[in-house]
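Note that one protein chain of the assembly has been removed; the remaining protein chains are unaltered in position.
The letters A and B name the chains in turn, as written, and every chain counts its residues from 1.
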Amino acid sequence: MLAAIGVPSVEALFDRQIPEAVRLRRPLELPAGMGEQDVFAHLRALAARNVSAEDELSFLGAGMYDHYVPALIDMLMERSEFLTPYTPYQPEISQGGLQVMFEYQTAISELTALPVANASVYEGPSAVAAAGYLAKLHNGGKRFVLSAGLHPHSIETLRTYAHGYGMEVVEVPLRDGVTDLDAWTRAIDGDTPSGAYPEGHTLKGAGRQVSAAIFAQPNFYGAVEDAAALSAAAKSGSAPRDGAAGAGTVNAPVVIAQVDPITLGILAPPGECGVDVAVGEGQPLGNRLDFGGPSFGFFAAREEYLRRMPGRIAGETKDVDGRRGFVLTLQTREQHIRREKATSNICTAQALNALACVVYLTWLGRQGIVELGELLLARTHYARETLSALDGVEPLHTQPVIREFAVRIDADVAAVKRRCAAEGVNPGVDLQAITGREEDRGGLLVAITEQRSRADIDRLTEVLGAAIAATDQRSASKMVAA
Amino acid sequence: MTPVTELELPLQRERARTIFEKGATGRRAFISPRLDVPEVDAEELLPKRFRRGEPPRLPEVSEPEIVRHYVGLSKRNFDLDSGFYPLGSCTMKHNPRLHERVAALPGHARLHPLQDPERAQGALELMWNLQQALAEISGLPHVSLQPSAGSHGELAGVLLTRAYHEAKGEHRHKVLTPDTSHGTNPATVTMAGLEVVKLATNPDGGVDLDDLRAKADADVACLMLTNPNTLGLFDQNIQEIAAIVHGVGATLYYDGANLNAVMGLSRPGDMGFDIVHFNLHKSFTQPHGGGGPGSGPIAVSDRIAPFLPRPLVVRRDDGASGPRPGRRGSPTFDLDYGRAGSESKSIGRLRGFQGNYGCFVRSYAYICSLGGDGLKDASETAVLNANYLLARLKEKSVAEYLPLAYPPARGAGGSLCMHEFVLSGGPMKRELQIKTLDLAKRLLDFGFHPPTVYFPLLVEEALMIEPTETETKETLDAFADAIAEILKEAETDGPEVAQNAPYTTPVRRLDEVAAAKHPVIRQAL
Partner (left out) sequence: MAEANYPAELLYHPEHDWARVEDDLATLGITWYAQDALGEVVFFEPPAVGTMLAKDEPYAEVESVKAVSDVLAPLSGEIVEVNEALADDPGAINVDPYGEGWLVKIRLTDPPERDALLDAAAYSATLGG
C-alpha cells in the first residue's frame, strides 16, 4: 500500500502533512487497550455500582419513567440494518429507515392531534427551546411567557437558548398546583404579572410582543392543566396586530405545550386544546432510562408552521417507475442548505429511538394506549390516596393527576429517602432539590408506571410511613437533647 | 454489467405499505396488567372535559405482524454491517457488538437519571473516566459530556465564547468560518445571536491568511474551524491562524468531525484551539442508528472552563465532601451544579439531565478496548487507507475525470491527504455527461454506499470519500475498480446507463421535487 501511495512509511504520511510544532511525540496517557472479555468485566463492574430500577422498587419520574419495554423492541433496535446506517441521504437504499420515519411522524401526529410532525429532535427540554426559536422566527416577538409548571430542565434550557437568540423570559407562577390563569393572561397582555421574576429579570419597557406562551401538560407536579383555557387566554386578549412596515409584526403568541406522551390515550390532545406546537420528552414511549439519554424529543405543529419546523422530515413520493417511496424533504429548512438562515442547527434525527417509539405505539395499539392510560390513572389515584393517609404526608395539590403526583412530607426528604433506600425502596424525586423553589421544601414527586403494582404501592406506603416516623423521632429526640 | 430494466426484483415488486395500512379491528399485541386497585368513578379520576374523545388512530396489529413488518423494512435498508460506506466527514467505522452488550446491562440501561449520585457511582465514574480520556485526546483539560450531538456541541461552543467575552464586558458580534465549513456552523452561530463571516480558501485548500488578517478584528468573537478540514487537508498554517485569532482576543473553536485523522498524532489543544467538540458517533463508534442518536461532548481551555454547562461531573478525592461522605481514601464522583442564580458563570443547561449516557457507555468501551496506542493506530490506518484509495483511483485513470480538488499535485509521490479526500466531478460532467449524482446512483448497483456528494460547496460536483480504518485493502481495491468500471461504461456505452441508475435497489430514483412541492408527511387515515 505504501508503494502505491509513494511514501516510505506510515510515519511519512504525517511527517509531510502535520507541522512538527503541533505533532504529538509521546504516547497518549491512557490505560492500555484490553480484550473484549476484560472490557466487559470492567463495564460490568461499573454497572454493579449503580442502583438501577432492577435493584430497587423505584418511584422516580420527573421526565423519565421506568415503563416496560417489550422484547421485540430490543430485537429490532439491534438489527444491523437499523443500528448501523447513517442518515438516509441515498433514499433508494434507505427506504426502511425513511418509512420508519414516515410512520413515526404519523404516530406522533395522531397522538397529538396536530397535522405535521418531524422525524424527532434530541430530547424534551431542547425541543421546548427549539419550539421557542420557531416562534421567534415566525413572529419576531421579544418575549416568552412560560408557566412555572414546566419541567425545571426545560425552563433552564429555554433560558440558555433564549439568552443566545435574544429573548426575554417571564415565568408565571402556579396556584393550587396549576398555572395561575389570571397571572398568565396578564403576562401575555404585557402587564406586569404577579409572581417571581427569577434572577433579576425585568420587563423591558411596555411591550406587547410575546412571541410564545409555553406550558406543560400534565405539569411538572403531575397536575392536569386546563390546556384549552390557557391556549384561549393566550390568543384572545393578546396584542393587536402591528400593521406597519414588515418587520416586527406580532400576531397572537404561538402556544407551545410540553406534553407527556404516555397520557395521550386518555387526555385531550394538544391539537384539540388550541395548542399550536406540541413537543415533549419521548423516552416513555419504548425507550430505556439509560441514566438520562439517549432518547428523543417529538415535535408536532399546525400546518402553517410546516416550513419552519426544525430537524428532519420524511415525505412520500414516487420513483421513476411509479413505485411509492419516501425521501427526506423540505431540507432547505435545515442546516446544510440554508446555512445561516436555517430554522435550527439540528442535523440529525434520533432515528433509532424514534424506531423504538413507533414500534412501541404499534405494540400498544389503539386500544392498548387507552387501557394503559386508564391503568396509570387508577393506580396513581390509589397511590396518592394511600400515601396522603399517612401521618406527616399531605398532597401538594389536589388537581387531577394521571401518572405522577406531589406530596409534602413533614420530615427531611433526604433523610427519609436514605431510610427508604435501606429497605430497597426509592419513594420518588426530592422536589426542592430539582426545582430550587423554597415552596417545594419537603416535596416528593412520586411516579407510577404499569410496572408498579398495587402491592408495590402498598409496600411504598409502608416503607415511607415508617421512614417518616423514624426520621421525625430522630429530629424530635435531637430537639429534646438540645 | 447490463442493467436489468425489464425484470423486477422481489424487493422492487413488494410495494410499500405503512403499518397504519395493516392489521384489523380487535388485533392487539399488548396485554394490559390487571387493574388491581379499587375502581373509582371515572369523572372523579379525570373530569370529562379533560378527557380525550376518540382514541388516537394507532394500528391494531398482532406481534407477528409487527415483527414481519419491521423486519421487512430492515431489508430495504443498506447498512454499515453489510457494506462499505465511505461517507466523507461521517467516519463510518465498525460498531463493535460488545458495545451493545455492555450498554444493555441493567446497571447502565435501567439507571434513572435522578438516582442519588452516591447510588450511581459506577455511572459517574464512567463519565469521569471518559472525560479524562477526551481531555487527553484533545489536549484540553475541562470536559462537559452534556451536548446531544455535534451540532449541539457547536452551539455550546458559541454560547461559551459569547459568555467568555461578555464576562470581560465585551460584546462581539461576528464568527469567522471558512467557506468549506460544514453547514451546521452558520446555523449554530445565528441561533446563538451572532453573525457569520466567511473566509476564503487559498489554492492549497487551507484558510486564506490574508483574508483572515483583513477580517480578524475586535468585533470577532470566534473562528470556527476543523483541522484537517472538509477537503481532508491539514492546514499547515494552523499556528499562524491561532496567533492571528488570539491576537485580536477572539477564541478558536475546533469542529471535531475530522478527529479520526489525528488521534494520538496531533491534538487540537496543542494546535491552539480553546474549545473542541467531539462526535462520539464518529470517531468513537456510537452506532449511527440511521441518523441518531449521537453525542457531542466538548473540551475547553482554562479560560473558558468557568462557563461550561451545568451540571459537571466532578471527582472529590478526599471522599469527605460530596453528598455523603464516602470511605476515606476512595474518590466520590458527583454532579456539581455550581453556584446558584446570578453568581453562576455557567451558560446553564442545554438539555435535560446529564447527556446521552448510553453513548458514553459505548464510547468508553471503545476507548478501553483500544487504549492510547490503539487510538493512534486507528488514525494511522484511517489516513493510510485514504491515501491508498486515492492512489488507486489515480492509477486507474480515474483522475482524468475525477481529479483531486485540492491541492494541485505537489512533490514526488503526488498529493497526500489525511483521512478523507475530495474529488471533483467537473471534468466527468463535461466529457462524459454524467454528474456526481449519476455516479453515486450507479454505485448503488455495485453494492457500495456512495461517498458524500455535493459537499463542500466550494468544489464543483464534489465527491468526498472517507474509507476509515475499518476497511481492508481488498475492499478499497474493489471500490476503486467499481468507479473505474462505471466511468468506462460511460465512455463506451454513453451516459444513459448512469443517468437512469440505480436499477437494482428496492425503489429507483425518487421524485424529490414533487415531495417538496406537495409535502405528504404522514399516512392519511
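The rule is simple: contacts are C-beta pairs under 8 Å (C-beta built on N, C-alpha and C of every residue); 3 or more make two chains touch, one makes a residue touch a chain.
Values in this document were obtained by computation on a predicted structure and should not be read as measured data.
Can you tell me which of B:Ala104, B:Ala200, B:Val248 or B:Ala516 touches the chain that was removed from the display?
Considering the complete complex, B:Ala516 is the one touching the chain left out.
Mind listing the chain B residues that contact the chain we can't see here?
Touching the missing chain: residues 512-513, 516-517.
Touching residues of chain A against the unshown chain: what are they?
Residues 243, 245-246, 307, 331-332, 337-338, 341 of chain A touch the chain absent from view.
Methods note: only the chains that are shown with their structure count from here on.
Centre to centre, by mean C-alpha position, how many angstrom separate chain A and chain B?
22
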